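As you look at this complex, bear in mind that one protein chain is not there, while each of the others sits in place.
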Amino acid sequence: MDFNDTPEEAAFRAEARAWLEANAEPLAPGEQPAGLEGRFDPDMVHKAQEWQRKKADAGWACITWPKEYGGRGATPIQAVIWSQEEARFKTPPNIFAIGQGMLGPTIMVHGTEEQKRRYLPPMLRGDEIWCQLFSEPAAGSDLAGLRTTAVRDGDDWIINGQKIWTTGAQYSKWGMIVTRTDPNAEKHRGITYFIVDMQSPGIEIRPIKQMNGMSSFNEVFFTDVRVPDRNRIGDVNDGWRCALTTLMNERHAIGGGAGGPEFRDLLRLARTVMWNGKPALQDAGVRQRLAEFYVRAKGLQYTSYRVQTALSRGQTPGPESSIGKLVGAPLRQNMAAFALDLEGAAASLLDLRAPEGALWQLAYLGSPGLRLAGGTDEILRNIIAERVLGLPPEIRVDKGVPFKDVPTGPRP
Amino acid sequence: MDFNDTPEEAAFRAEARAWLEANAEPLAPGEQPAGLEGRFDPDMVHKAQEWQRKKADAGWACITWPKEYGGRGATPIQAVIWSQEEARFKTPPNIFAIGQGMLGPTIMVHGTEEQKRRYLPPMLRGDEIWCQLFSEPAAGSDLAGLRTTAVRDGDDWIINGQKIWTTGAQYSKWGMIVTRTDPNAEKHRGITYFIVDMQSPGIEIRPIKQMNGMSSFNEVFFTDVRVPDRNRIGDVNDGWRCALTTLMNERHAIGGGAGGPEFRDLLRLARTVMWNGKPALQDAGVRQRLAEFYVRAKGLQYTSYRVQTALSRGQTPGPESSIGKLVGAPLRQNMAAFALDLEGAAASLLDLRAPEGALWQLAYLGSPGLRLAGGTDEILRNIIAERVLGLPPEIRVDKGVPFKDVPTGPRP
Amino acid sequence: MNFDFSDDQKLLRENVRSFLAKEAPLAVCRQVLETATAYATSLWQAVATQGWLGTAIPENYGGAGFGRLELAVIAEELGRVLAPIPFSSSVYLASEALLVAGTDEQKRRYLPPLSRGEWIGTVAHFEGPGDPGNRPVKTVVRSGKLTGVKMPVTDGDVADFALVTAKSGRDLGLAIVDLHAREVQRERLDSIDPSRSLASLRFERVPIEWLGGRPCGSDTVQHIFNRAAVLYAFEQLGGAQRAFEITREYTLNRYAFGRPIASFQALKHRLADWYVELELTRSNCYYGAWALSNEAPELAVAACGARVAATNTFELASKEMIQMHGGMGFTWEHDAHLFYRRARYLAAVLGPAPVWRERLITCLERREQAS
Partner (left out) sequence: MNFDFSDDQKLLRENVRSFLAKEAPLAVCRQVLETATAYATSLWQAVATQGWLGTAIPENYGGAGFGRLELAVIAEELGRVLAPIPFSSSVYLASEALLVAGTDEQKRRYLPPLSRGEWIGTVAHFEGPGDPGNRPVKTVVRSGKLTGVKMPVTDGDVADFALVTAKSGRDLGLAIVDLHAREVQRERLDSIDPSRSLASLRFERVPIEWLGGRPCGSDTVQHIFNRAAVLYAFEQLGGAQRAFEITREYTLNRYAFGRPIASFQALKHRLADWYVELELTRSNCYYGAWALSNEAPELAVAACGARVAATNTFELASKEMIQMHGGMGFTWEHDAHLFYRRARYLAAVLGPAPVWRERLITCLERREQAS
């Protein structure tokens, strides 16, 4: 056991680092990379596109993609190494992740050759940004309960409905949308998948304000939006299969920690906040709690080493790769709650005068979202139980029933 | 708010106490009343019967029962006061509780007048002890999944099958048994309820050794056991309704704490065990944990005061009465685990030389049973969710299906 | 056994609840939260008109002359609606402190305007981050003048006067300070719950008088906090209970996979557990109310127990409320974050739960030593 690169990996890492050093500025110690949170900012988008183009020109964009679409056919471990290295530099937020991480791979599996050639290269270069139009107000965890309709009209389809939780809708050229095309079919059998031009008439985008005051997501309303049939991915009414491909890739795309305070920040707080005239860190009760947090946080970190090891050995990582968000999000919330306890009465300040500039207050207000976005804790437990442990699926009362007859609320 | 008796309650309490003082010996301070745990002991049964007869003669047995069956028509709060007072005296273990607390009330609701007159008075006097034959190896939480059969044979029924978790089977005169009489009917509709003479030929009783080494329960095997039809309670195939009456009474009969160490014992341990040369009680981490246990234990105690208040006011207690075992059993297990942590390496001793004579080791080994007997934690949560909170019942795949077709295991 | 509110008190609860249902829907809380207002003045006025501010103030000081049980009933109801008013500061802290330790003259001066809502009072104790438990208070009184900085002070931006913990030599006392005095600088601070406000107060040789005429001593200060803790616990309980009711309702009406999400056993069981915590907390709160209204020696332990239980349970409730509402629960538009924020505000306002747990064990030790 060791934590070293193989000679091939080390060579690849050196190559990546050399290019990054020549083309970007390293982060200062303790500096966080720029996050995606926040409102639409054309300048940020422009900078992100510039950086993406630079990478693409040098062959460092979407490195695992096949060469024919602009990638370099890199291995999964090389992708890990590349992102480790890139994370050490000041780079704009990655606004391409949804397209490149989830939608591109879906097009590669289910798209026609023409679609691949049309959409993948500009996606890779960042010339065209993509968003995902999946969830609806009444179809979150139960995504297949979606009600946005697409009705055939000659060579076109007409889309009506509402999507929600769409990141980057404001600056996206294309959206990937799942729609209901046959309400008489069983739930999963009447769904079709389209690429929609986000500048089409009839699309309205409204940012959603989150409880922490930020707006990372949008609602997107569709009124008689026209999509040509050539923008369809996969067969009519076979869109659920495509959506599953996208969702399988989501697990990988989201997973990570994504900024915010960590154990070392908690330790620093315990060292600086005074309890009874001494640093809180000297309190035996505080120490017990800190130790539990440490073991959990490290358990997660070492688990990611195990995943990387599998990739490095050319294996498919085991199910341990699915626990990241389920452990990490509540851990963040619990650490924040404990940090606020440490701060005493000052925990009520959402103010720069709060300890650490309200770092933990913001984490406490933001963490509930981590437990919901990209699969709620409950859905993740179901996924682990069913896919990893092979336990029986939930009993489905919506199977074998035409979608339009599935109950959507209490009977009046 | 106060914790006082009303004048009527005080008078009743004084009357009860006077009789008890004249007829029994008070417990020494700290002395625990005799528990039911342990093996069959004819002497104990004899003493318990003696005490019960004495109470019956003086009108202190089953005091809430109607006068015609030997009770005194007392109110529920009087029953509480009586048991509080009786608990302060040295009395034999109550081996009549299952009959008097659960089966007697069932007979009162569902029995014929003849059955009531025949069975209730000797049950009250303790002349005839009763046991409950409900659970089966494959029908625990799912009691209605029972497979013990009763088949009509002239004026008799022939019973075959196996029951489990039967307390007191060895010394019981009568057993109350639920049987399957129509396997073609839906699960809950083919069940019939009988009184069975425990001395009948074909009954075999085997004590079950528990993981803590004790034997509080038995398995009871039935091979062609004959029961006359006049011993049937309620209609043929209508036994589930009777069983529900019994189970509703079980909640009240079990509920309580039932001996074993409590918070004050934990506090004493923390005071006497040394950590780093000082009593563990001085450790700030220990204090945090102790405070949590205290608040929980007291929450339970004060909740029982609220229940008693309702009784005292002549009201039906609210749903708070259902939380006792669900809170108390895991609390016992968690306190025991923490106590063992306090004891350090000596926690591994199941030996008189362990701290407090292995009090907490025994509690740790016994507590898992509390979380299972008389309704598992999971069943209790379902009951609270459905009956108290009005949440939807579980989806039933065994509804509308003949019992014999309900799946009982994976398909081969 | 008589461990419940009386019929009269239950009637009061009904009246308070229906009054607040009209006057204080959650939109009132949201409005204060979303605007830069310090509190809902019209609700404050309405509450004053109802006479609730003087619930436990004797009639000769202008109050209604009821007891703490009635006050507890009102506190729970205010907690249910997340009332965005300085009720807790002015009543549980300032008025109660005056009743416990004020001179007759002080009571006559302060209690009538407090009970009419004309004056708002508060207590100023904390001096920045950390546990104030046994840490020496740095604010001092010399020659009748107070100097120091208190931060955060609940409702310190709107209070007319504050009872300020301060040292005079070795003695700890509560100094009554007119917050409109020139020597007081106050600054509103951003609160984790903008529907409840916070300030920092800087005192530069401001003239004071001592509550009770001289430093009342740290035991009395702690006693005042203990009393307030019981009433705060009822507010917390009310908030936790309301969060539960809204969430239960939602899980019954929100359908996924063709059925109400309340039918999924994972949620069912968590709702059951949540209900259990509410009942245990309610029982601990009742015990606190009993001890408070009877001036029982058990008050210290009872207050710690109520405070710890209620703080834990409101935190649990506000977390579960968001989680069970799914993505909608994380939006600004949804009310869940009002509960999440209020839970944290109330957890901090008398010092965090670990401090009260520590104090609980200290009280148990004292009780055992005494017996």
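Per-chain numbering from 1; labels A, B and C assigned in written order.
We take it that contacts are C-beta pairs under 8 Å (C-beta built on N, C-alpha and C of every residue); 3 or more make two chains touch, one makes a residue touch a chain.
Keep in mind that this is a model prediction, so the values were computed, not measured.
Across A:48, A:120, A:290 or A:335, the residue that sits in touch with the chain not pictured is A:290.
Screening A:2, A:43, A:113 or A:155 against the full complex identifies A:2 as the residue touching the chain left out. Listed residues A:46, A:152, A:230 or A:381: the one in touch with the omitted chain is A:381. Within the complete assembly, B:394 is the residue of B:68, B:204, B:229 or B:394 that touches the hidden chain. Within the complete assembly, residues 264-266, 268-269 of chain C touch the chain that is not shown. Even with one chain removed from view, chain A keeps its contact list with that chain: residues 1-6, 9, 77, 267, 281, 284, 287-288, 290-292, 294-296, 298-303, 305-306, 308-313, 319-320, 323, 326-327, 378, 380-382, 384-386, 388-395. By the touch criterion stated above, the residues of chain B touching the omitted chain are 135, 137-138, 140-142, 145, 164-165, 208-211, 213, 273-277, 280, 285-286, 333, 337, 340-351, 353-355, 361, 364-365, 368-369, 371-373, 376-378, 381, 394, 396-398, 401, 406-410.
Definition applied: only the chains that are shown with their structure count from here on.
Of all chains, the one whose Cα centroid sits at the greatest distance from that of chain A is B. Centre-to-centre separation of chain A and chain B, using mean CA positions: 52 Å.
One finds 40 Å separating the Cα centroids of chain A and chain C. Residue positions 284, 287-288, 395 of chain B are each in touch with at least two other chains. Residues of chain C in contact with two or more other chains: 252, 259-260, 354, 358.
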